[in-house]
Structures are given as C-alpha cells and as structure tokens.
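Below is one structure; the comments refer to it alone.
Just one protein chain is left out here, and the rest sit where they should.
The letters A and B name the chains in turn, as written, and every chain counts its residues from 1.
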Amino acid sequence: MTALLDISDLHVTFNTRHGRVTALDSVSLHVNAGETLGVVGESGCGKSITALSVMGLIPAPPGKIAGGSIKLNGEELTTASPARLRALRGAEAAMIFQEPMTSLNPVFTVGEQIAEAIMLHQKASHDQAFKQAIALLDRVGIPSPDTRARDYPHQLSGGMRQRVMIAMAVSCRPKLLIADEPTTALDVTVQAQIFDLLNEIQRDFGAAIILITHDMGAIAEMADRVAVMYAGRVIESARADDVLDHPQHPYAHGLIDCIPNVGKGDTSLKEIPGVVPPLHLLGDGCAFAARCAHADARCTREKPVLTDHGHHPVACHAIEEARL
Amino acid sequence: MTAPLLEVRDLTVRFALPRPRPFGPRPYLEAVRSVSFTLAKGRALGIVGESGSGKTTTAMSAIRLAPAASGQVLMNGTDLLALDEDAMRRQRKDIGLIFQDPYSSLNPRARVADIVREPLDLMNIGTPATRMDRVRTLFTRVGLREDQLNLFPHQFSGGQRQRISIARALTTNPQLLVCDEPVSALDVAIQAQILNLLGHLKTELGLSYLFISHDLGVVRHVCDDVAVMYLGKIVESAPVERLFTQPQHPYTQALLSAAPSLKRRKSQGYARAMQITGDPPSPINPPQGCAFAGRCPKAQSRCRSERPEMKVAGDHKIACHFPA
Partner (left out) sequence: MTNQPMTETYIAQSPSREAWRMFRRNLPAVFGLGLLIAIIVITLYGAFLYQGDPFDIVWAPHEPPGVTPEFPLGTDYLGRDIVAGLLMGGGPTLAVGAVAALITMVIGISLGALSGYYGGWVDNLLMRITEFFQVLPALLFAMVLVTLFSPSLWTIAIAIGVVSWPQTARLTRAEFLKIKELEYVTAARAIGARNRRIIWKVILPNAAPPLIVSATLTIGVAILFEAGLSFLGLGDPNVMSWGLMIGANRDYILDAWWPVTFPGLAIFLTVFAVSLVGDGLNDAFNPKLRER
C-alpha cells in the first residue's frame, strides 16, 4: 500500500541573522489514507514548519526546502509549480490554523468565504456554492446554519469560528487535512467538541488528518500514529498506543510524564530540565543530549538516526546500546 | 482547619457598557456575581473555569487591581475594599502576583535585577545593599543564576521569565500569592518545571495560593481546594480530591470529561462520560435561571426559571437543583 502523503528526508533551512539554520533535518513521515498522524513536540521543534512545507507555504525567502521529497498521491510537491500548488491547496490538502479569528477575513460573511473556497476549485454558481456552504455549516454542527452563514467572523464565538474553518477546509473534500494546534485558543469543553467533530469528519469524508499539537492528551484522543519531533528531527515514530504506553526516547518519556493529569494528583511532576536549544546552536550530536539524563560522550558527538531497536523506530544512542 | 487568610464575601464586579442611546440608563455587565470563598493559611485554592467565567476578574478585584462593585475581601480580618489608597499600597507587600503571559508581564526596558528589587524600593524595605542581597537570594531560589542579574527580559526564555515573575512576587515576603494562569503560556516540559517550583515554594515558605487556571490537570496538581466558576458564579467548590473523584455539578462533570486524558484512546473508540454542546451564554444578558441550563443535559424546566442557591454539605458546596 502506498501512502497518501510521503515525506522523505526533508531538509528545510532558514536564513536568519545567525546565518543559515536547519529547521527540518532529514524528516521522514508518511500518512495513509483515512488515518490520523499526530505530530507532537514543544514549540520550535519544527512541527508547524513540516505542515507548511506540505502546503507549499514556507515563507521563501528566508525559508527554503533544501532537499528531500514530499509526495502527495505520488505527485512530487517540492518541484511543483506555484500554480499547481495553488490548485492542490484546498482541493487535495487543506489546513486548519490555530487562531480562527485571524485566519478568517473579517470583512466577508462566513458563508461567502466558504462559497468562495468552493468556487475556486469546483464549477459551481454562486447560489449553488452558497447552498453548499450552508450544508457544510450544518455538517460541522453550527445551529441555524442559514442565518449563521450571513454572519461576519466577529459575530461568532471562537469555537464557532473554528467550526467555520473546518467547514471551509473540508469544502472540497480534500484527502488530507492538516490541523495545526486547532484547539490551543479554545476552552476545554469547546476543544472536546472540536476533537469529536474532527473524528466524525474523518469517518464521513475519509480524509487523512495530520494533527499538530504539543498535547499528549490530544494525541491519545485523536491519533492513530504519532511522530515525536525535537529540534527539527523526528525522534520517535510509531502507533499512538505504542508511544503512549511504551515511550522509548527519553524526550517522549518526559513529554508524557510531565503532564499534570486530571486522573492523578502527584506531589511532584517529572521535569525535563532546561529548554529546547535555539536552532543556530545545534551541534553535531543529539539535540536532546544537554537535557538528557542518559546522555554520554557519543550523544554529544554523533546524531542518532531513527531506527527500530526492537520496539519501534526511535533515534537514540542509549536505546541502541541498550543502556536504557 | 487554620484561620482564614483571605475571606471573600459576596464580591460583585460590574463593567459599564456604552449607553444604547444618549442620556439613557447605562447598562452593566456583571462579570462576577456575588462570589464568596475562603482561603485558609498555607493552602492553595484553585479557581477553574473557561474564558468569560470571571475567574481572573474575581482574583483581580479581590486584590483591588480591578474595581469591585460591592462585597468584602477580608485579609487577616481587614477589609481590603474599605482601605484608603495609601493603606492598600502598604498592604500590597503581603500580596504577590504572577501573570499568564511571561512576555508582557516584565517591563522590557528594565534590567531583571531592578524588576525583582523594585517592590523593596517602593515599600522602602532595607538598605540598597540588603535589597541586592535579597534579589540574589531569590534569583538562586527560583533557579536562575547571579550572572543573569543585569540582563533584560527579552534575553530570557518563557520559563525563565516566569521564574523572574515569581521572584518579583516573592520579594517582599508575601503571605498570599495570586497566580493567574501561570503556566498556560508555557510548553508542557517547562510547565512541569514551574509547577514543581510553585509546589516547593508553597511548603517551604508557608505561602497561600489563589490559583486561577482553566487546566484541571494543573489545578489538581497544585491546589488543595477548588472552586468551579461558570458565567460569573461559583457553581461548585470542594477539596481537590473530592471534586475530582465525586463531582456533583453537571458542569464540573463536563469539564472533567472534556479535559484530554491519556486514558481515552482513539484506538479503543473512546466515549466521553458527558458531552456538552455550544458555548457559554453572554454575561451581558445572563439567563434567568441556572446559567448552565442551556447546555446541561440534565436541565429541567425548574433550572430555566429558578436560579439554584448554593447548598452546603460539609466542605462541599454545590449550586444545582439536581446534583448527582
């Protein structure tokens, strides 16, 4: 079975005042049709850059895809023309952003904006498109959709706006939906509704989802498979249950252990000391070594490669040498 | 139970809205509606709720950083709301405050040593030399280094800035620390570091916390007692274990089942214990009966017409007609 999206050995660099830095370092991921891949990590680990590269939305300059390939349905995206990328965006792959207020245009009604998205990719009259827009608003759980379609974004709550974004994203039935921290700006009860909606949409439309998040709880509820990223590299990749129940990489371990859980009230949380190093200070070794309790000389010298050491693929010398 | 440090009685906060027509009566928004709670010495009281629930406004008006319309706030028996400006200013040395956003809570044009020392300058405590000693002690205590004293806020990471904020709040040896979403802007791994620091400080210095958060996991980790707010009112309050294991109010139950949990897995086809729809109603025009009735799966006609009174059962208080 070939994957719907296949990213292999992707390198993305950015020119900054510290010189050229590597934002994505040999990232390989795949997403099968109809499944959800969770991409998890702290801010600055490269998860949003990965999403933007797939959409062809890396700001260039200063950004640049320096190597590797992104194949959507077998079609190479890194070399595709801007016109072809525009045609694919929305129709084949769509994106839901973190902040629904700034991703919607404040001067048009939400119905217009969805209809616009439909007319961009399908032959439909304005009336047909607007009717479709209303149907979509209904589908994403907006009450009285025909009046809401005539509302402007500021008249809707944050949760409603995110539903509108989802309606717009699925308007052309894309095969791939990228959700970049879709609930970070929302309240928990609304977040739960959005997660439930995304899972439903996936069942109904058969779309594959890439969920970008920093929250292992969201991974548990949403993802079939997980890629854990750190400092621009994938450091662990497996089925969601495997990562959650048997995390291999010390960083993945830390991410799970440091969450204050609703279900238990520990006295002390496990901490990951220190912070993510800035990209321009990455050395030759493992980027996590400075924060890792199991690091040795080899870790500071040599970058570990994502390999299966018995359980599932992980990039860690300590696991390879069975020191862990 | 020890003597209360802070006792809030019937606190109400109103915001003036623009007049609908010139010289017409001015409408008011009741952000906090007759809220009462008690914070005992050495304990941490969590106030949880979603955006718009009035949790931050409650805390801010309790310590007179936002004007209260009516009510009493007794700190060690003195009513803060009745103090004159100068007396209140002197009282501030007993109250520390930590903010949500580590990027906007520190003056960008001041060196961090000056930021941490300023409370002592303003309260005229000690000599310049002893003040600097205190700053150095605090700096090391919150996990920063002395060689960072002369730097400016933008030279620190989010977690480090939150440590500076904590140091500033502790400078004058306060009895009460008001924490307004202190970790919600931080990455998960950094959250754990700050939460552990807050935990250690509490036992070490015998501090009391008024802890505002939307994150139930964080509250369970830090707090001894919890009050749940919805649309300007406390709907349930109890000791933390009791609230998390035996929630009585449907809204508390909904919050708990909405919080992402590592235990709810997509692979096992999760189901939420309780699912609620929609968004909270607008505080400009609050519903006549129970504010939660519109979203509550258990609501009956009585809930829509009659506001539930707070019922007290030991240390568990619930405002619901049909608690379970």
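Just so we're on the same page, a contact is a pair of C-beta atoms (placed from the backbone, for glycine too) under 8 Å apart; a residue touches a chain by one contact, two chains touch by 3 or more.
Just so we're clear, the structure is a prediction, and the values are computed from it rather than from any experiment.
Which of B:97, B:135 or B:296 touches the hidden chain is settled by the complete complex: it is B:97. When you scan A:17, A:123 or A:154 for touch with the missing chain, the hit is A:17.
Across B:168, B:249, B:264 or B:317, the single residue that touches the chain missing here is B:168.
Although one chain is not displayed, chain B still touches it through residues 60, 63, 65, 89-90, 92-93, 95-97, 99-101, 104-109, 111, 118-119, 122-123, 147-148, 150-152, 154-155, 165, 168, 171-172.
In the analysis below, only the chains that are shown with their structure count from here on.
Taking each chain's centre as the average of its CA atoms, chain A and chain B sit 31 Å apart. Residues 36, 42-43, 141, 143, 157-160, 187-193, 195-196, 199, 214-218, 220-224, 239-241, 244, 254-256, 258-273, 275-276 of chain A are the ones touching chain B in the complex. The touching residues of chain B, when paired with chain A in their complex, are 50-51, 157, 159-160, 187-193, 195-196, 199, 214-218, 220-222, 240-241, 244, 254-267, 270, 272, 275-279.
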